[in-house]
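A short write-up of the structure that comes next.
Yeah, one chain of the complex is gone here, protein chain that is, but the others are all in their spots.
The chains carry the letters A and B, assigned in the order they are written, with residues numbered from 1 in each.
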Amino acid sequence: MSKTEDASLEKQEQNIGKVEDVVKKSELVLEKEMSIDGSREITITSLKYNPSNPNSKPEFVDYKLRETPGMTLYIALTKIKATLDNDLSSDFVCRAGICGACGMLVNGRPQLACKTLTSDFESGKIELLPLPTFKLIKDLSVDTGTWMKNMSLRVNSWIVSKEKTDISKIEKPVEPKVADEVFELDRCIECGICVASCSTAIMREDFVGAVGLNRVARFQIDPHDTRTDEDFYEIIGDDDGIFGCMSLLACEDHCPKNLSLQSKIAYMRRKMVNV
Amino acid sequence: MSKTNINENIVESLIGTTIEKKKSRIPARLDFLQSATGLFLAVFMIFHMLFVSSILISKDFMLSVTKAFELSFLFEGGSTIPVFIAISVVFAVFIFHAFLALRKFPINYRQFLRLKTHSNLMKHSDTNLWIVQITTGFALFFLGSIHLYTMLTNSGNIGPYASADRVYSDYMWMLYILLLIAVEFHGAIGLYRLSVKWGWFDSGDAKESRRRLKRVKMIMTVVMLLLGAMTLIAYMKIGYEHQANYGERYTLSSNIGDK
Partner (left out) sequence: MDIRYTDALIIGGGLAGLRSAIATTSKGLDTIVLSLVPVKRSHSAAAQGGMQASLGNTIMSEGDNEDVHFADTVKGSDWGCDQEVARMFVNTAPKAIRELASWGVPWTRIGKGDRDVVINTKKTTITEKDEAHGLINARDFGGTKKWRTCYTSDATGHTMLYAVANEAMRRGVVIEDKKEAISLIVEDGRCYGAIVRDLKNGGLIAYVAKGTMLATGGYGRIYKQSTNATICKGTGHAIALEAGAYMGNMEAVQFHPTPIVPSGILLTEGCRGDGGVLRDKDGYRFMPDYEPEKKDLASRDVVSRRMLEHIRKGKGVPSPYGDHLWLDISILGREHIEKNLRDVQEISKTFNGIDPADEGEKGWMPVLPMQHYSMGGIRVTPKGESVNIKGLFSAGEAACWDLHGFNRLGGNSVSEAVVSGMIIGDYFADFCSEHEINIDTKVVEKALKKQDDYLNELLAMEGDENIYDIKDEMRNIMQENVGIFRNGKDLDYAVKRLSELLVKSKNITITNKHRLLNPQLEEAYKVPMMLKVALCVAKGARERTESRGAHYREDYPKRDDVNWLKRTISYWANEDDIEPTLQYEELDIMKMEMPPAFRGYGKKGNTIENPLSQKRQDEIDKIKEANKDSNRYEIQDAIMPYELQDEYKKVNERIGVAQ
């Protein structure tokens, strides 16, 4: 470490030098922690299949690895990909339960892998499958993007307004309570877990899903949107829309954002039946 | 060039919308009717159970309930026509409900396979309940039809002995055991489903409301099954004791005292 002429800063500088050591030390401890003896071995089983490769055949592959404290499926799969199988594909983006990219079936239940702790599985056996209802890209990676884009286009997932906004003028006031209600429904992250949980969607691929019905409810209560219930009926008033829903509510039970899908779908059903 | 009146249905089936380029309101009606017919049948089944189980109190009581349905308080001895009409209505609603419910069934191998795998993998209680629902619903197509047809053609033969003979001597008990199980599961689950579907009894906390509804549903299934089983046993017992006098009709004990 080179020295400056300024002697008064020297002490402070040394102090900071030690900070760097603290950070380095924490790295070392972290590494050590990773190899603690006595941590259990877990087995992760994954479907492997590459539909774009004609020679690929679906298979289930077991990966055995040491569990580390606080290990999520994101951490486990990253480790598997770097050390055990360079060819395993899965989708992770934010790894914090915010972006909705990593939905998969974990021991049969659709959930976000990044928010799933391996320690939640007492048996130490975790079976991973790609989300059903979406096109399989490879292994655990599915094409939720295309599905969600089509859904958004189909339900006109945007504000439709006859009013013109002058953006240099004071914004239109909104009751705080109403804004909060819209926000509640706007929290959907399009992870597709509701769709993969849905018995209607499993059988009928044109079903709009809880994500689509929730989106319509979101715009229905938004004061900026001037569409009427008749307009919304044109979007979801059929058996591929609200009337296809059988209210089995696996969507509500599995939603990682705890959206009130049950109430909102019921609300839309009442509205649409009365149009 | 002249214009012929166009058939609305042809337009909708080809274009997907009505002539005004609007979506048909029929799906909304059908969805509503599926729920409405279901609700009607479920409520009917609850009362039906209460009436038939009147045998548990006494034969006299059961007979007077029957006679009340035959409108004996209006004309002497009653008439089977009101009963016939009532059964006909229920039968019609039953068929219509089955027709509407069919829209939701898996209809080919792939759908069936996917649904089955889905429910096996997911182990989600409401989804499994629906599997129960379609299984019992499917069974009811036949069990319910047989029962309803039998009653339609025997609308005069309802009474402590007549019914008991049917259960025991006519071997209907086998059908009734299955019918009882199918109906009680199907009805209770159906009522629960209706409540969450339309948001009834939603106290603001939907999850909590659903937990409560599910408990009510469970209790209802158990109570109705017990009641049904006891009633069936009661008829079996009467039928067994009465087998020698098959065909004889029960009359009120306060009358001439046929014992």
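Couple of notes before you dig in:
Here is the rule we use: a contact is a pair of C-beta atoms (placed from the backbone, for glycine too) under 8 Å apart; a residue touches a chain by one contact, two chains touch by 3 or more.
Since we're looking at a predicted model, the values are computed, not measured.
Shown chains touched by the hidden one, complex as a whole: A. Across A:Ile42, A:Leu88, A:Cys194 or A:Val216, the single residue that touches the chain missing here is A:Leu88. In the full complex, chain A touches the hidden chain at residues 1-4, 6, 9, 12-13, 15-20, 22-27, 29-30, 33, 50, 52-53, 69-70, 72, 81-83, 86-89, 91-101, 115, 117, 137-138, 143-146, 148-149, 152-153, 156-159, 161, 163, 165, 167-176, 179-180, 182-183, 186-187, 189-190, 219, 222, 224-225.
In this text, only the chains that are shown with their structure count from here on.
Averaged Cα coordinates give chain A a centre that lies 42 Å from the centre of chain B. Residues 105, 108-110, 129, 132, 197, 199-200, 202-204, 233-234, 237-239, 242-243, 245-250, 252-254, 260, 262-263, 266-267, 269-270, 272-273, 275 of chain A touch chain B in their complex.
Residues of chain B touching chain A in their complex: 22-25, 27-28, 30-32, 103-104, 106, 111, 114-115, 118-124, 126-127, 129-130, 193, 196-199, 202, 206-207, 210.
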